[in-house]
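Have a look at the structure below before the remarks.
A single protein chain has been omitted from the complex, and every remaining protein chain is retained in its original position.
Up next, subunit A:
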Amino acid sequence: MIVEALLAVTLVSAFAVFLAPDKIAGKLAFVLSLLPAAGSIWMYSDFNGSGNALLGGKLAFEETFKWVTFGPYALNWHVGLDGISMPLLVLTAVLTPLAILAAWTPIQSRQSQFFGLMLFMEMSLLGVFSALDFFIWFIFWEMVLVPMYFLIGIWGGPRRKYAAIKFFVYTNVASLLMFIGFIALVFGLGDSITSLDMPVIAQALNDGQLGSLGGIGAGTLKALAFFAMFIGFGVKVPIVPFHTWLPDAHVEAPTPVSIMLAGVMLKMGTYALLRFNFTMLPGVAKDYAFIIALVAVVSVIYGALLALAQSDLKRIVAYSSVSSMGYVILGLVAFNMYGVGGATFQMVAHGLISGLMFMAVGVIYNTTHTRMVSDMSGLADKMPITVAVFVAGAFGYMGLPLMAGFAAEFFIFVGAFHSTVLAGTVAGTNGLALFTGAAMFGIVIVAGYLLFAMQRTLFGPFRLETDYEVGRASFHDVAPLVVLILLVILLGVQPNIFYHMIQDAVGEMALLAGGGA
């Protein structure tokens, strides 16, 4: 009942904070959010799962019981963690308290509602990463959207209403598409499937039990379902061309919400892609590997180019997320141990680094009240710690060694270079090498825009075109930044904290799909 306890504690905390007076809501939320954080770390230390949950692996903290039986059909409560979900669960639980801390300064109205929603969102995210029955998984998946809608819509910037609605519409349509795709598979499996248990369905699909549905043959049905889910999840990742909601949402969202959005929520998309598309339908993924790899590379390069063109610090970081998540897709489609493992590791690494970057931009904005690169210069003298962390985070983004991002991207590139998934399609390459080479060029662009932005805003003579006095940020603003940078370095120096369990979980799937060593 550990997972249930984790969810329950977070949910009760959310309600307690929602009902608490505004004055203490922030502090209460922070203290309460330490409970799931501590719990998740304890769970990590006690983790004893092995293998991939959907491929017959042994789950840690597994819990399953009948929930609703309805005629021949059953909806079950089934939760558990494997090496893929455990790191993401810890990421969620650790990032939330830091995001809450980062909200103390900027959130000055309706605090109890804000912090209550943050905790509610955390609960939903924890549920997404631990649920293994499609039905409850979908409930958690959709529950994430509701608090996000309010968090952007109420506390966001000037165009918050537009951004919130755009976000809500995009992601809900995507969910519907994904839901239809998955349910079509379930109906295609016929009467042998009486529940939506993900391991059972994955097993049946991998055993080739899919029949035809409504006159559509199994092969076509697979492909249609694959793309319905791919687009559904791809909107959340986001992949180009479904990314346009993201910069709007990020720019309008208050800092702590951006942290959660980029840090954890985007990972829902890649996590689901890995779980559903790549694990349940590896054959289709391989058939269309060319298109998927192309989408990945376009996302990397196009996202980076868009970032280069921005003059708003937050927008730069937002677009660079599109770029970084493109690497995840590339790693997944490589279909080998390093590629998929690296992609999963990148989910965690990017969660920490993007959280860090948004937080740093948030601290800068809180003190200067501008995010425009052209409005400021020489901030390093005025706020040394913040700037130091910002620079360190930017280095992490660029993939400098000894940072989490390097480890992740290194694994992805090694995997993609050696992948045999596309072997022979492009003459003279042994697979994704050409794509990988193109994608690696993205790193150069990333380094370019980050260095360019830093050079203009942080260094040089001090100049600021707003009426605000620049002082040092308060302790509770800087503390989470420092914690995050330490975590980024820790994961960079010792990736094995998570990498061994990730590898253990994805290895079988890589063998199954056969992307090479």
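Assume a residue touches a chain if its C-beta (ideal position, glycine included) is under 8 Å from a C-beta of that chain, and two chains touch if they have at least 3 such contacts; residues count from 1.
Please note the rule applied: contacts and distances are computed from a predicted model.
According to its UniProt record, the chain left out of view corresponds to "NADH dehydrogenase-like complex subunit N" among "NADH dehydrogenase-like complex subunit N", "ABC-type tungstate transport system, permease component", "Indolepyruvate oxidoreductase subunit beta" or "ABC transporter substrate-binding protein".
Of the listed residues A:Val31, A:Ile165, A:Met372 or A:Ala423, the one in contact with the hidden chain in the full complex is A:Ile165. Among A:Met143, A:Met372, A:Leu400 or A:Leu434, only A:Met143 touches the chain that is left out of the view.
Only one of A:Phe187, A:Phe441 or A:Phe459 touches the chain withheld from this view, namely A:Phe187. Only one of the listed residues, A:Ala5, A:Val68, A:Ala309 or A:Leu402, touches the absent chain: A:Val68. Seen from subunit A, the chain kept out of the figure touches residues 18-19, 66-71, 73, 75, 110, 113, 135, 138-139, 142-143, 146, 150, 153-154, 160-161, 164-165, 168, 172-173, 176, 180, 183, 187, 214.
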